[in-house]
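Note that one protein chain of the assembly has been removed; the remaining protein chains are unaltered in position.
The letters A and B name the chains in turn, as written, and every chain counts its residues from 1.
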Amino acid sequence: MAETTISRSTLARAGVQTAEEIMAPTPGAMMRRRVFGHFGLMFGGFVLLVIIFMALFANVISPHDAYDQQLGRKLIPPIWHDSPKATWSHPFGTDHLGRDYLSRLYHGAQVSLLIGFSAMIISGLIGTILGVMAGYFGGRVDMAVNFLITTRLSMPVILVALAVVSIIGSSLNVVIWVLGLLIWDRFAVVMRSATQQVRSLEFVTAAEALGCSHLRILLTEIAPNVMNHLIVVATLEMAHAILLEAALSFLGLGVQPPTPSWGLMIAEAKGLMYFDPWLIAIPGVALFMLVLSINLVGDGLRDVTAPENRS
Amino acid sequence: MAIFALKRLGVAILVALTVSLITFSMVYISGDPAITIAGEGARIEDIENIRRFYGFDRPIFVQYLEWLWNAIHGDLGRSFSLRVPVADVIFERLPTTMLLGACAITFGLTLAIPLGVLAAVKPNSIFDRAALTLAVVGQAMPTFWFGLTLILVFGVMLRWLPITGQDSWWNFVMPAVALGYNVAPAVMRLTRAGMLEVLASDYIRTARAKGLRPMTVLFKHALRNAVIPVVALAAVQFGFMLGGSIVIETIFQINGLGYLAWESIQRKDLPMMQAIVLILSIIYVVITFLADMLNAFLDPRIRVT
Partner (left out) sequence: MSDRILSVEGLEVSLPVPTGTLNAVQGVSFHVERGETVCIVGESGCGKSLTALAIMDLLPKRARRTARELTLLGEPIIGVSESAMSDLRGNRMAMIFQEPMTSLNPAYTIGNQLEEALLRHRKVSRAQARERAVHLLERVGITAAGQRLRQYPHQLSGGLRQRVMIAMALMTGPDLIIADEPTTALDVTIQAQILHLLAELQREFHMGLVLITHDLGVVARIATRVVVMYAGQVVETGTAAEVFGAPRHPYTRGLLDCIPIPGKTKRGERLGTIPGMVPSLVGHMQGCHFAGRCNYVVDACREAPISLTATPGGAHQVRCIRADELIGERATAREDVA
């Protein structure tokens, strides 16, 4: 025992760092430091939380009924416009049917988040199952999944979505399902390569050698190690789904009026944009901020969870 | 190389066939296409007539084979609404969309690749940050909103560019920017990541150890290798762009395939919708195939085996 102590102090005097010294900050503390030191993640997270708050409490914080049409008060400009019509009663103004723009903006956040999140879950399930199977089993399964991915990529998403929605008829559920069934490709691609990487690591081989079942290896060895990739793709695909929903609604085949969707608000304001550009600016900026914040959170999570991959 | 090309061609044909099957079955997702055409409140006799007229009463598989056989021979059916062969209309509109796509991808690549290279050569510099910001912003910008904003700023306020139509090259500037800006972030990021990886590689150190000039090292030795994955990505993005043309062409009222698609979707012109989806998918398949061949040409590890 005495000898060990001596040799350790000897090492220390000679400038040798012992394991404890090198590990000094705990992993948790390092992670916290990285999270709070990451501007994009903090900014994106903050904006996203604000928008989620808007969506959750839309009914409470809306100054007016988002569906209440009063033609007598239509097209009131927002408060920052130097106009005698601008009023604090409608800080973001009113649309061509006299509906309060701020209230519609709050409710539009609900639609965007709901569709984005649900479509992401559906596509995430499909893509993850396909990708993990391809990466784990390889061989023919991999070939088949690759073929599915290529086929899926060759079909233009917006066009197919529009066509299908126009044939079945549009509703919130239809939009969610159509998008969910269409955008699983990136999940599959990323999960496939992530699983392939983990698959070749020694602890998986070891688990196989121990005779663990495929399911057990997938759940206990593979899943925890591909989770960070999954979270990053999930954020990006949610943003993707939100953009697609907005585009569908803009083209008149997504969310149907009078439901407030940001894409639909822009479509409704399109004819008036030369005279009242704020009508498309407000929902456009909202949409941009939402997608930006989700992307920033996704990028941030990637940086924070895999600092060695940061360039 | 020949084997690689043949294999790749086989996959491409198989994908095209699968897409044709999916496209064909699209008509049936609502159940009865005859009802879709006739409209909800139509009389039973009318629906029956439509069914017989379009041959919906025959077995689905026979219908598919016939449709496929005709499609291979250039007959994509007759438009429900325009009452003319679908193929004629499509090939009349296609060049416009291809031109738009070509302008857009050119804009996207000339913006993204130099930025990506610059960002990688000077990491954490102002260029790097600017490129990264541009990428993050570009990824979050809804194409249709960006298009409208361009119209508002450059068409209405500044009056620099024509707002709609396709009479001159100037008409294509804004649509190409709106569409091409969309592909820039991904290409930029990939170029940057590829260049960073290549610049840190051993063979770049060898090139420098030979005393080669920095420009030779950068362009001959680094970019050549970094650009290989970008080619594949650009092809994929070009395919996405053709799909995205529906949004841009409606906004800018360009009479291309996208606008045609939107019109036929509104009129529920099923053969036209089918044909457009099929054509765009096949263009995508062809372009990615060509990109793979170009890659093989650029990367001797694929070409020479």
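We adopt the following convention: a contact is a pair of C-beta atoms (placed from the backbone, for glycine too) under 8 Å apart; a residue touches a chain by one contact, two chains touch by 3 or more.
Computed from a predicted model, the values in this text were never measured in an experiment.
Just name the one of B:7, B:52, B:129 or B:210 that touches the chain not displayed here.
Only one listed residue reaches the unshown chain, and that is B:210.
For the full complex, which residue in B:20, B:79, B:225 or B:250 touches the chain that was left out?
Final answer for the missing-chain contact: B:225.
Among B:10, B:55 or B:300, exactly one should touch the missing chain; which is it?
B:300
Tell me which stretches of chain B touch the chain missing from the display.
Counting over the whole complex, chain B touches the hidden chain at residues 201-203, 205-214, 216, 220-221, 224-225, 298-301, 304.
One rule holds for everything that comes next: only the chains that are shown with their structure count from here on.
Hey, how far is the Cα centre of chain A from the one of chain B, in Å?
23
Quick one: in the complex, what on chain B touches chain A?
Within the complex, chain B touches chain A at residues 11, 14-16, 18-19, 22-23, 26-27, 29-30, 36, 123, 136-137, 139-145, 148-149, 151-152, 156, 192-193, 196, 236, 239-240, 242-244, 246-247, 250, 261-262, 265-266, 268, 270, 273, 276-277, 280-282, 284-285, 288.
Within their complex, state which residues of chain A touch chain B.
Those residues of chain A that touch chain B are 40, 147, 150-151, 153-160, 162-164, 166-168, 239, 243, 246-247, 250-253, 263, 266, 270, 273-274, 277, 280-281, 284, 287-289, 291-292, 295-296, 299, 311.
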